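I have a structure I would like to understand better, so I am pasting it below and will then ask my questions one at a time.
All protein chains of the complex are present and in place, except for one that has been dropped.
Think of it as A and B in the order they're written, each chain with its own count starting at 1.
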Amino acid sequence: MSFRLEPRADASLALKLTVSLAAGLAALLLVALPVLLAGGNPLNAYALIIQGAFGSMFAFSETLNRATPLILTGLAAAVAFRARLWNIGAEGQLYIGALAAIMVGSGLLAMPPALLIPTVMIAGFLAGGMMMVIPAILKQRFGADEVVITLLLNFVVILLVQMLIEGPLKDPLSMGWPQSVPLLAEARFDKLVPRLRMHWGLVVGLVAAVLLWLMVRKTVLGFEIKAVGENHAAARFAGIPVNATMLKVALLSGGLAGLAGVGEVAGVKGYLSSDLSPGFGYTGIVVAMLAGLSPIGTVFAALFVAAVFVGADSMSRATGISNYLADLVVALSLLCVLVGSFFVRFRVHHEPDAALARRR
Amino acid sequence: MDVLFDIFGSANFWAAAVRIATPLIFGVLGALLCERAGVLNLGIEGIFVAGAMAGWIAVWLGAGLWGGVLVAALAGAVFGLLHAMLTVILGLSQHVSGIGITLLATSLSYFTYRTALPSVTSPPRITPFQPIAIPGLSDLPLIGPALFAQTPLTWLAFALVAVIALLLYRTPLGLAIRAVGDNPAAVEAQGLSVQGLRIGAVVAGSALMALGGAFLTLSAFDAFFFGMVNGRGWICIALVVFASWQPGKALLGALLFGAFDAFQIRLQAEIGQVVPGQVFLMLPYLLSILALVLVARRADYPRALLQPWFKGQRH
Partner (left out) sequence: MQDNQIVLSLEGITKRFGALMANDQLDLTLRSGEILALLGENGAGKTTLMNILFGHYVQDEGVVRVAGKVLPPGSPGAALAAGVGMVHQHFALAENLTGFDNIRLGTEPLMRLGSSRAAARRKVEQIMGESGLEVDLDRRVAALTVGEKQRVEILKALYRNVRVLILDEPTAVLTPQEAEGLFAVLRRLAANGLGVIFISHKLGEVLAVSHRILVLRGGRKAGELVTAQADRRAIADLMVGKSVAELKRTAPEPGKTLVEFRDVSLMRGVARAPLVHANFTLRAGEIVGVAGVSGNGQAAIAALLSGLALPSSGQVLLDGAPVTSADPRALVTAGVARMPEDRQHDGVVGTMSVADNIAIEEVRRRPFARMGFLNRKAMRQRALDAIAAYDIRCPGPDAEARLLSGGNVQKLILARVLEREPKIILANQPTRGLDVGAQAEVHRRIIAARDRGAAVLVISEDLDELFALADRFLVVHAGEVTDAGPSTALDRSTVGLLMAGHINTAAPAIPA
């Protein structure tokens, strides 16, 4: 082959940003094909998506509302992937976090909101965190691959939730509809703006992003996580406790996903049902990858992905094109950003095959 | 005890076990082929969905059942090729690419289905493969119905176990595939193409995975449902480790799993009033996790699994 790859000495922030943006745009362009096949007009569809996501105060609020859990699951994936811990279980961690919120905040504890809300959040964080600590321990103790285990645990957790909301946690007033007892009013997140659905969970997400950025850049823990993730043999040799560091990452990652579940229960629904998340956990992986695993970038990537979902819903109502188009955009974004990462890592040189001809 | 005796003594149970095992056999064989060559294919879950959808829609549009099987295999091969391009040629993360393939294959299948059938409440049906009873053999007690009264796709799955085993252990190509998953440098030094072998294995393996999906819509059921794959692909990834990357053990693992699943379904019917149904539904996933944890330490992972290889790279 006449192409030669040369690892880049340094990839600039501008290059990384360009790659992420280009990946998002490429994904949007690629879905023109399915839109055409479905009999739609791609330009029209794009316009409707943008309008549906940003066209009004209500639309924008819905986009922010949709972005809230995605910021947190995105951070969950970002912090784990940075340490090369493959947490694909954010979906289950989200549900277990929501479950913990219900168990603690639906009447078990009677406290004023100033205490109950933090308690519910901590419970959700810890529950989600434990859901990732377990696979991390299984990996350390038994060498069991965390990818498959976290994936399988997603199914287990959702069944567990179904079992509980049809059993002990069933809301007697729900008229047979499987949903849990409601969260106490004291445990619920306030709306940020009256009559719009976006809530304080968004602030939680933004604060988490900033804290994570601080941790990555400024703290010893961030340093150690990076060392362990990039080269665990060298980290171990240098005396960094590799296993303990990984468990911290697992707790943090699962915890953030658990908080996403708390937010959906306390900020949006008020109760737990088995359709709480339309795949926020899996989509968080895409968000994190689009953000290049950067905590601050995660916020923007979550916004983009949320806009695609919210916009596609409204586009679908107007044109009849299936809103699975949004999932298609998200999947394509992931693959495009992955291809983009190749160009961040390598410079590709074209080499004319002149070696034979140029003798002296 | 009577309950257990009733279950294990029923021919129905053993037939169900083999039926449940069939898609897993396809999936495990596919994953095994990819991983033997050094490529983890987490696209499997999505490829199952794509195979199920593509096979079904081909038949629904008028193709024959075997035409549907072929279309499903082709769909799997296409996604396999994409995964191979990303991970083998560009050397990108096999984890991320696999998840991406799963998301893409799933959403594309759902989108296509919704586009083809915009507003149906109950999915349209096709006439699926029918069981073929082999005269004489199918009358044997217990194993007769289990082994000799199945649909042709089950026969195909069993046959493929033998084919893959022969390929891996009895042909020069199989030797090269086993070597490339262990040490690509050894393969390149012998003048073979690492990339070529890996791409071939991933494409073929992905086609096999898609057959597992096609079995669901063309044989086990007669329609396509959202969420019908339900983690079967991930279970196959766990079963490959359990099977130590050997086709024979893969068959055994899939059959054990099928038997267990058939057992829990029947047990649920017996004691379902006492224990919530979800507990039984969880068991297959928990069993997969347990199997993985038990064998992981001793597992003989292909040494080059997850390791990209660039032609002429320094060792």
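Heads up, the rule we're going with is that contacts are C-beta pairs under 8 Å (C-beta built on N, C-alpha and C of every residue); 3 or more make two chains touch, one makes a residue touch a chain.
These numbers were taken from a predicted model, which means no experiment stands behind them.
Enquirer: Given the contact definition stated above, which residue among B:Val187, B:Leu211, B:Ile237 or B:Ala250 touches the chain not shown here?
Expert: B:Val187
Enquirer: Check each of A:Leu17, A:Ala47 or A:Leu221 against the chain that is not shown and name the one that touches it.
Expert: A:Leu221
Enquirer: Using the touch definition up top, pick the residue from A:Ala234, A:Ala318 or A:Val348 that touches the left-out chain.
Expert: Only one listed residue reaches the unshown chain, and that is A:Ala234.
Enquirer: If you put the missing chain back, which residues of subunit A would it touch?
Expert: With respect to the unshown chain, the touching residues of subunit A are 6, 9-10, 218-224, 226-227, 230-231, 233-240, 351, 355-356, 358-360.
Enquirer: If you put the missing chain back, which residues of subunit B would it touch?
Expert: 170-173, 175-176, 178-179, 181-183, 185-192, 300, 302-303, 312, 315
The rule is short, and it goes like this: only the chains that are shown with their structure count from here on.
Enquirer: Distance from the CA centroid of subunit A to that of subunit B, rounded to the nearest Å?
Expert: Centres of subunit A and subunit B (C-alpha means) sit 28 Å apart.
Enquirer: With touch defined as at the start, can you tell me which subunit A residues reach subunit B in the complex?
Expert: Those residues of subunit A that touch subunit B are 1, 5, 34, 37-38, 86, 88, 138, 142-145, 147-149, 151-156, 159-160, 162-163, 166-167, 282, 285-286, 289, 320-322, 324-325, 327-328, 330-332, 334-335, 338-339, 341-342.
Enquirer: Across the complex, what residues on subunit B touch subunit A?
Expert: Contacts found on subunit B: 42, 82, 86, 90-93, 95-97, 99-101, 103-104, 106-108, 110-112, 114-115, 118, 230-231, 234-235, 237-238, 241, 276-279, 281-282, 285-286, 288-289, 292-294, 296-297, 299, 310-311.
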